[in-house]
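Every protein chain but one is kept in place in this view of the complex.
Per-chain residue numbering starts at 1, and chain names A, B and C are given in the order in which the chains are listed.
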Amino acid sequence: MKEILRSTSTICQAGDLVQLITGRDRSFIFRIVPGERFQSHLGIIQHDDLIGQTWGSRVKSHLGKVFALLQPALDDLLRDIPRQTQIMYPKDIGYLLVTMGIGPGTRVVEAGTGSGALTTAFAYLVGDGGHVYSYDKNPSFQQTAQENLAKFGLDHRVSFKQRHLEEGFDEQDADAVFLDLVDPENYILTARKALLPGGHLGCFLPTTNQVSLLITALKQHNFEYVEVSEMLHRYYKASATRLRPADKMVGHTGFLIFSRKLEPFAIPNEDA
Amino acid sequence: MKEILRSTSTICQAGDLVQLITGRDRSFIFRIVPGERFQSHLGIIQHDDLIGQTWGSRVKSHLGKVFALLQPALDDLLRDIPRQTQIMYPKDIGYLLVTMGIGPGTRVVEAGTGSGALTTAFAYLVGDGGHVYSYDKNPSFQQTAQENLAKFGLDHRVSFKQRHLEEGFDEQDADAVFLDLVDPENYILTARKALLPGGHLGCFLPTTNQVSLLITALKQHNFEYVEVSEMLHRYYKASATRLRPADKMVGHTGFLIFSRKLEPFAIPNEDA
Amino acid sequence: MKEILRSTSTICQAGDLVQLITGRDRSFIFRIVPGERFQSHLGIIQHDDLIGQTWGSRVKSHLGKVFALLQPALDDLLRDIPRQTQIMYPKDIGYLLVTMGIGPGTRVVEAGTGSGALTTAFAYLVGDGGHVYSYDKNPSFQQTAQENLAKFGLDHRVSFKQRHLEEGFDEQDADAVFLDLVDPENYILTARKALLPGGHLGCFLPTTNQVSLLITALKQHNFEYVEVSEMLHRYYKASATRLRPADKMVGHTGFLIFSRKLEPFAIPNEDA
Partner (left out) sequence: MKEILRSTSTICQAGDLVQLITGRDRSFIFRIVPGERFQSHLGIIQHDDLIGQTWGSRVKSHLGKVFALLQPALDDLLRDIPRQTQIMYPKDIGYLLVTMGIGPGTRVVEAGTGSGALTTAFAYLVGDGGHVYSYDKNPSFQQTAQENLAKFGLDHRVSFKQRHLEEGFDEQDADAVFLDLVDPENYILTARKALLPGGHLGCFLPTTNQVSLLITALKQHNFEYVEVSEMLHRYYKASATRLRPADKMVGHTGFLIFSRKLEPFAIPNEDA
């Protein structure tokens, strides 16, 4: 159980988490186990043949396919997770982490676990000094997420709890709560109880109708500084002589809604 | 020197980093020192009157102005930094952190320091197990950045180096290098030497012409998986009954360019 | 009363509609009347001094300020109109014209008149073979719009009707109806009666809540092929060597909603 996720060696060693990428961005992430082999429709590579290779070098499968050998970043882990549920993209997750102040030492509660993408991002960033509590009523989601977290070496930073949210959260001192639910407006008090005073509440919702319901609920329960926004991420063709935005883009994933848990007003607010 | 930046107490104590926000989002960030006082055009508040208050409660200045008392998140710190140079926004910084895999334990080199916004984000996320090396030839930029980092309690995670980049970086084992320069195309080899094999190189550039020059230089020096993109962040009026995008938005800050340090090709690539 | 709005002469003549533009895009639109003078804070120019000048040449005010002498395009007229009400931009109006099939010969009904910007665009495009019927309950809006249309030489193509929409439209054979109202959902039947079978209904609404109400009303009254969209117009700094998107952009004007008047279903639809 190591704080530092990535190897600081220049060469690949047993136990390392590796990423093989082809020239066309097909990516495979796995952990090096001596004697095992990587197998895909692009061919077979022995783990033993990867051990001792310099990071960033190229390796060949038995079919002659060339891969680059790398250590995955958080972005790569997120893209590696099979998507079973509502999709959050790195564009959303990056902004969310900064806005909610997630970092080493943070205690985060999330519901639901879903595909585990956000769980992975939280676990990656809270370090061994922080912790993630991830709730979902669906046991198969949690099992898949747990397997992914284990593969990434991040599972010791997450407590999975299979439960209906009606039963509430166990925690009362979270720095941040994230609700990735269809109806977060029904669990604002539940989130409030789990949060430290002043704590951060984040939500992710695809439709404008849901956002309207949520805003009403937040204001009823003394969550303030409500911020609603969305991220549009625009890729470019990386050509020096024909630089241009990509033809297609993701038009929408969801709206990000952030707010802070404030205390009920004791002092009349002349700003209102 | 504590790993956990934010207090886990429910009440404000001496030494805490606090944020006072008015009803209209004017924000003030400072550290609690018994006997000192907060002073602005909105009035005066004694630090001693803040000590013992619950986070998220309201306090009043001697002019009767009401503030909410909170602990700042990374986003708040970034917005608090005076902008002297090219601007990166939380939308850019969040995605950058995820894509370059910045997290607890990461070793990051950046040039230039500029306003110190990105330095702050790096320092926040690498934790006490990681480190940031920040280069700038301009001593006044570095002094301001250092003062901000000290105020935020993050300065022990950063080594500032005042130097022209022609002299190169001292580090040879960085997980990630970020070049926030006018002409990063001239320092690709410099960055390459500082990076671990397979490491991440990130750049931020306002014009398309600069991006074209950079792409050419990256490809010449075996940086691959070049990704060029930009973030458009769209805020909404947080009204349940009149939900709509904000009238004005930031149209552009800069392009984000990421790539990986690969080894020169030993194996012919049949993908090409 | 001429079909062709713009002079086809190469030189400016009495009666022409002209636009004076300074180097920094300040624009003034007026009609040339011998003996009159143009006056602004940038100085005075005699109309007689403009007569005989080649289009595209420069003229000087008595203060030495230089202007380019041009004939305005529709875009220039739209930007010249004082904005009293909800704003539609050329980005919105252009798409609207194409989608609703506005062109020579079209008969268009609109409510309300508002600032007259859309009225101007309709009048410009329907030609002398088409006509615009513009309703507003506010007499001062209509007077201002009528004055602008007269200045542009387009007023003979527009019939202004000062009326509350509860009284309905007079027309029954419009190719297109445009509702630029706060509550178009209350006037869908009114619009339906004014439209030819298969005709186009367009609306412009700032909030998502209004759009939801409108969609429901449209579907109740056999308007189909409902399209909801918005236009984001991104300007660039027109610099060959420092090409980049502008720092600021308009984040939102409104949502455009289009649909077609269909007949009630006589034939069961197996597509449903």
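The criterion applied here is as follows: a contact is a pair of C-beta atoms (placed from the backbone, for glycine too) under 8 Å apart; a residue touches a chain by one contact, two chains touch by 3 or more.
Computed from a prediction, not measured in an experiment: that's the story for all the values here.
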item: Per the touch definition above, residue among C:A14, C:I51 or C:A73 touching the missing chain; value: C:A73
item: Option from B:S40, B:S159, B:N209 or B:N222 whose C-beta touches the chain left out; value: B:N209
item: Contact with the hidden chain (one of C:G15, C:P139 or C:G198); value: C:G198
item: Touching the absent chain when the full complex is considered, from C:Q13, C:Q46, C:T99 or C:Q146; value: C:T99
item: Contact footprint on chain A, counting only the chain that is left out; value: 206-209, 234-235, 241-252
item: Residues in chain B touching the chain absent from view; value: 208-209, 212
item: Hidden partner chain, residues of chain C it touches; value: 3-6, 8, 10-11, 21-25, 54-60, 64-66, 68-76, 78, 90-91, 93-107, 121, 124-130, 173, 175, 196-200, 208, 211-213, 215-216, 219, 224-241, 243, 255, 257, 260-263, 265-272
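Everything below uses one rule, namely that only the chains that are shown with their structure count from here on.
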item: Numbering shared by both copies at the chain C-chain B contact, with half separating same from different; value: same
item: Averaged-CA centre spacing for the pair chain B and chain A, given as whole angstrom; value: 20
item: CA centroid of chain A to CA centroid of chain C, Å; value: 46
item: Centre distance in Å when chain B and chain C are each reduced to the mean of their C-alpha atoms; value: 45
item: Per-residue multi-chain contacts in chain C, two or more chains; value: 208-209
